[in-house]
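Here is the structure we will look at.
Chains shown are a subset, placed as in the full complex.
Letters are used for the chains, namely A and B, taken in the order the chains are written, and counting of residues starts over at 1 for each.
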Amino acid sequence: MKKGIAHYTLGETFDHYLLIKSAVKGVASNNKPFLTLLLTDTTGEIDAKLWESTPEDESLFQQGELVKVQGEVGQFRNKPQLKIQSIRPSQPTDGVQATDFIEKAPVNKEDLMERLTEAIFDMENPTIQRITKHFLKHYQKDLLSYPAAVRNHHEYVSGLAHHIVSMLNIAKELTILYPDINKDLLYAGIILHDLGKIKELSTATSPSYTLEGKLIGHIPLMVEEIRAVADELQIKGEEVTILQHMILSHHGRSEWGSPKPPLVREAELLHQIDMMDAGLNMLNRSLQKVGPGEFTERIYAMDQRSFYKPTFED
Amino acid sequence: MKKGIAHYTLGETFDHYLLIKSAVKGVASNNKPFLTLLLTDTTGEIDAKLWESTPEDESLFQQGELVKVQGEVGQFRNKPQLKIQSIRPSQPTDGVQATDFIEKAPVNKEDLMERLTEAIFDMENPTIQRITKHFLKHYQKDLLSYPAAVRNHHEYVSGLAHHIVSMLNIAKELTILYPDINKDLLYAGIILHDLGKIKELSTATSPSYTLEGKLIGHIPLMVEEIRAVADELQIKGEEVTILQHMILSHHGRSEWGSPKPPLVREAELLHQIDMMDAGLNMLNRSLQKVGPGEFTERIYAMDQRSFYKPTFED
């Protein structure tokens, strides 16, 4: 197996497949067009310039395309840059596919699905169970492939399901330690809380915000979706209102996008578990990139803090 | 016509009908039960004590009942208090009805309805018109009788429609002064923006918050209602999203309950017109209660400010 792009050093020659994450056209000082490509595999990404690009180049080398590139790893403004010597689109016969070049959750879809199914199976309240099951069935494919966010935490393929399943694991232990907790509500809240992202974001693999995402947002989109599903299933009753409340309030405060703060115990817990799993996902991934005695890069979604890895951790 | 309760002075005898706004049972220092009644007509309200109340009294004299009371206007802790000498429920033959004792909008329902219909008639975009018309038809009765709020502004019968119609009047002039404004969007936003209050509040005449009102709130309730109506009318298209956005954003900022700020021109205007009409309603009614050279009571919803009425205003 070839080593990833992140592991090349200055002066080495790269000759392998990469995925185009973005392609932007520019005009050079000689007034000739060129393409700035951001190329990626699961280990990292690198900038590359394709000078004097033709209109054909522009149509071939677009975001989402998989290409075979040969070039030398140089440097520009202290960042590595690939000097392209040759580049071509990948062929079916190359036996590579785009999804192999995108970061994915460290758990596979089957295991994630099994854990989701198990959580629904554990529910006792038939109304809550029925609504949750309906959503799982309806959104199964997207739920198992969408990221949990465009950036910050679980921002990889299957990140949404990975986040949900990690939260379910925490929830399961809490319901044992604190038996007053209503397990059904908490599980349902966890499974449903971010499903609105499927409408908020355009695609699973290169997500951007949809118009509905920008103007309504995933929280109200999911609140209305629960109402629609309840109407469709002809379900009435307080369970529907409580589930809607849990989605609505899961960001915790109005400044963070929840027009109502959590007013039900399980809604409060949902918010806390969400923060805890998102935080651990960001922290663990940032800390893995530094050595003992070092500080991480600033983590944007954690108040821009830079965390320290103690020297006594090997 | 009898003078209202607000115009009685210390020592006068009252003998007329009043509406029970609230009734609370207490226990006196002699361990005997008594009822504390808050009695009201359109001019104001007064506290009253019914000492040594019987269980029958408790069942007769409840919130919402209209009663004939005779008693002397006394004083307790610097507030007027009615010393009840006799009290009985009103009879059908008395020819009085509860709604005559509740504050109402200064415009009648027919005129309000006519103005609403006219605004919808003026719309040109058929989708927006159809959705708005559907809501007007569906909620007509409640829309014409609900207050716009439990307190603060337009907190009287038909206050919701009065607020909407006043806003439509401002909007009409603005669309003439600034022709870029999309009249259809602005009118529809105004008519729909607070309809969720019909679900948020229990009744038109003595409103309290429903469970849905407390846990979801009128804004998300209306956003989901627009989706449901669009589904029912089989309407698709950006108009639905934009209308939902206008409702969602009309409080202006997340801290005030709008998870998205206005991101469409007419949404921004809707927010400003809402503030302007609510402000004028509060200001005018507060200033009418004081004379030139005086300050009003503090107005809670306007940052607790106390406003000055210049002496050169007669």
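One rule holds for everything that comes next: contacts are C-beta pairs under 8 Å (C-beta built on N, C-alpha and C of every residue); 3 or more make two chains touch, one makes a residue touch a chain.
Just so it is clear, the structure is predicted and the values come from calculations on it, not from any experiment.
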item: Overall copies of the shared sequence [whole complex; 2 in view]; value: 6
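The rule is short, and it goes like this: only the chains that are shown with their structure count from here on.
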item: Averaged-CA centre spacing for the pair chain B and chain A, given as whole angstrom; value: 45
item: Residues of chain A defined as touching chain B within the complex; value: 211-212, 214-217, 219-220, 223-224, 227-228, 231, 238, 241-242, 244-245, 248, 254-260, 263-264
